[in-house]
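Remarks on the structure that follows.
Every protein chain of the complex appears in place save one, which is left out.
Chain naming follows the written order as A and B, and within any one chain the residues start at number 1.
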Amino acid sequence: MIRVRQLIKSFGWPRIIIALFLLSLFIIAPMVGVKVSSSLSDTIARFGMNGIMVLAMVPMVHSGCGLNFGLPLGIIAGLLGGTLSIQFGFLGGSSFIMAVLLTTPFAVLFGFGYGKLLNKVKGGEMMIATYVGFSSVAFMCMMWLLLPYTSPTMVWGYTGSGLRTTISTEGFYLHVLNDFLKVQIGENFSFPTGMMLFFALMAFIVWAFLHTKTGTAMTAVGSNPVFARASGINIDRTRTLSVIMSTWLGAIGILVYQQSFGFIQLYMGPFYMALPAVSAILIGGASVNKATITNVVVGTFLFQGILTMTPSVMNSLIHTDMSEVIRIVVSNGMILYALTRKSEATR
Amino acid sequence: MNVLKETRGEKFFRVLEKNAVPILFLAICAIGIPFSGYSLNYLGQEVITRISRNSFLIIALLVPIMAGMGLNFGMTLGAMAGQIGLIFITDWGIGGIPGMVLAMILSTPISAFLGWMCGKILNMAKGREMVTSYIIGFFINGLYQLIVLYGMGAVIPIKSPALILPRGYGIRNTVNLISLRKSLDNIWAIKVFGLSVPVMTLIVIALLCVFIVWFRKTKLGQDMRAVGQDMEVARAAGIKVEHTRIVSIVISTILAGYGMILYLQNIGTLNTYNSHMQIGMFSIAALLVGGATVNRAGIGNVFLGVTLFHLMFIVSPMAGKNLIGQAQLGEYFRVFVSYGVITIALVLYEVRKRRDKARVGRLLAQDQTDVKEVK
Partner (left out) sequence: MKQPGAPLLEMRNISKDFFGNQVLADVNFTLSSGEILGLVGENGAGKTTLMKILFGMDIIHQTGGYGGEIFLHGKAVRYQSSFEALADGIGMVHQEFSLLPDFSAAENILLNREPKKSSPVSEVFGDRMDTIDRKSMQQKARTAIKKLGVELDPAMLVGQMPVGHKQFTEIAREISKDHIKLLVLDEPTAVLTEREADILLSAMRKLAEEGIAIIFISHRLQEVIDVCDTVLVMRDGRIIKDVPAAGLTIPQIARWMVGREVGEHPGRRAFNPEAQPVILSMKNLWVDMPGETVRDVTLDVHQGEILGVGGLAGQGKLGIPNGAMGLFPAGGTITFKGNAIPLNQPRRFLDAGMAFVSEDRRGVGLLLDESLDWNISFTAMQVQERFLKKYLKGAIKWRDEKQIQAIAKKYIDALEIRCTSFRQKAKELSGGNQQKVCLAKAFAVEPGLLFVSEPTRGIDIGAKGLVLQALRDYNSKSGTTIVMVSSELEELRAICDRIAIVADGRISGILPSDAESADFGLLMVGKQPDGSTEGGQG
């Protein structure tokens, strides 16, 4: 009994409630005529789409920079890479590889500046990160209009300049990962092997990094910066590195998202993308200064599972689509829970 | 020995930096106004309208700043309460001043409850009030949607077909407040130099300012200022810190509710699911443009801020169009500036907080070298 209680405590009530809720949705689903196989397939696809953006939280949490509310900045780097790859005329699989390559310098540059800024505002990172994300999105809105893109698939047809709000990735990198070694079981279930492998690769890179000397230093900086300093670690440099990593992961994350989703969403598209990623990792059991790869996997699965299941099940059950409200309450409630926990308020 | 040696240049930059945001906005407006091509008369009228429309909401932000809780991003809570009040009076068909007053009365308990809850939560998240209040805004927005989009008409009786969605429950995306429109503004509107001035609304705002000035002088106001400077010292002196902080948020939320009603009576239509989400951001940006900081803001900042921020807001689309040929660009520009100014203000606040600490260190170091020189 005590062990069960400890297990519950270590897992956390909010997580158990959410997991039970998701489980009950899967149980109810067949009764109200929703196909579990297709729901599961959707959940897995969305897991693959969003997983890397959730993973982008990990380095910053490890170095003590808090939750990466500035994810939109990384997403913008990804958008630049994606659009440039198309602009330069790459097609198919090579366009994705080029997008990743072109994205990288932007992500490193943005991450560097962003990291330097966050070093100046230690203690107030999260609020500033939020507004850095917002301002950069708004700034890029102007840039999408002004930058000299010419590819006819991307610019507005009638003026010939300025990028469209949504750009199809068809013919470029649409489903390049999804369809790689895709496993189709029956009519309704498919497993996007390539995308999952790519996520696994990214997760492995982060995991491996955290096992190196520098990764260990990063964890120590997040755990106790004074201790790290007394061990000769350059705190600011370590933090900047973590921010660069988070930004890069965010950029790669959006590219993976686009190849599955089929569209590049510009302008205000990235605006609210940080909140789902933040709440996903928190649902997975992370806190403001501790996060693991397991948290990412569990959290993304639970969060995306609820997002997939609630509309279909709720709709069939009470003929009302309350999924949006449930999403808002669950995700923000989770963030509030994490922000107000005593053990974390010490920092 | 207690004064830090500072060159004249350093001092100049310190003063400049202190007023960096208003100066920047003055510059933007000075450039933007001629390019927009708007007449001064038009701009004057717009500024008067914006002052009467927005000031009340912005003043609602002052109380939590006094209590050291930063910018109250949770003012959206009050805005939602105000909107619920408006939905009810519209359903009951009560317009004009009685409708407004009734809406305010209805909003008060809702605001007070939401504010109390928000304050409770913020007391659990000391040191990160702003990001928490910001998330609370989103969280309560979820509950607001639950009530307004699903509860109203289904559980909560709303009869008017003009309000209810065709499916039978839930409030429509836009609610026409025609019976309320400008009912306060038009009570006593006069023309000055061809500009119409809503005197009655301005009187209400002036009364609120008097209230704020008076409030600062009360025991509660004094306690809030004490709590805002140092919670531990205040606690040691026997001030109820947690309670004081909650009260400050409750007052702010209630005022935000009234402010929202005033704002919407001027506009005349309620965007049921959007109006409240943006109002927090615009109010905070305007206050910061007026030179306020996260821990210090006054009534002067409110009016300077409204004027400068909204001038920028009005002129930038036209200026963008005339400068680069795209009105869209100007629109994005003003969004960028709104977020940018909040970002800058937050960064400056954190940087200053750290530099003030370093200043003490520098003083000591200087002390050390002084001692050495004497030897």
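In this text, a contact is a pair of C-beta atoms (placed from the backbone, for glycine too) under 8 Å apart; a residue touches a chain by one contact, two chains touch by 3 or more.
Please read these numbers as outputs of a predicted model, since none were measured by experiment.
One chain isn't shown here. Among B:9, B:168 or B:238, which residue touches it?
If we include the chain that is not displayed, B:238 is the one touching it.
Quick one: say which of A:86, A:155, A:220 or A:249 touches the chain that got left out.
Considering all chains, including the one not shown, the answer is A:220.
If the hidden chain were put back, which of B:91, B:223 or B:350 would touch it?
Looking across B:91, B:223 or B:350, the contact with the absent chain belongs to B:223.
Please identify, in ascending order, the residues of chain A that touch the omitted chain?
Given the touch definition above, chain A has residues 211-217, 219-220, 223-224, 226-227, 229-234, 290 touching the missing chain.
Which residue numbers on chain B touch the omitted chain?
Chain B touches the chain not shown through residues 2, 214, 217-220, 222-223, 225-226, 229-230, 232-234, 236-239, 361, 364-365, 368-369, 371-372, 375.
In this text, only the chains that are shown with their structure count from here on.
State the interface residues of chain B toward chain A in the complex, per the touch definition above.
So the residues of chain B in touch with chain A come to 121, 124-128, 130-132, 134-136, 138-139, 141-143, 145-146, 149-150, 324, 326, 328-329, 332-333, 335-336, 338-340, 342-343, 346-347, 349-351, 354.
Going by the contact rule at the top, pick out the chain A residues touching chain B in the complex.
It comes out as residues 69, 117, 120-124, 126-128, 130-132, 134-135, 137-139, 141-142, 145-146, 162, 275, 320, 322, 324-329, 332-333, 335-336, 339-340, 342, 345.
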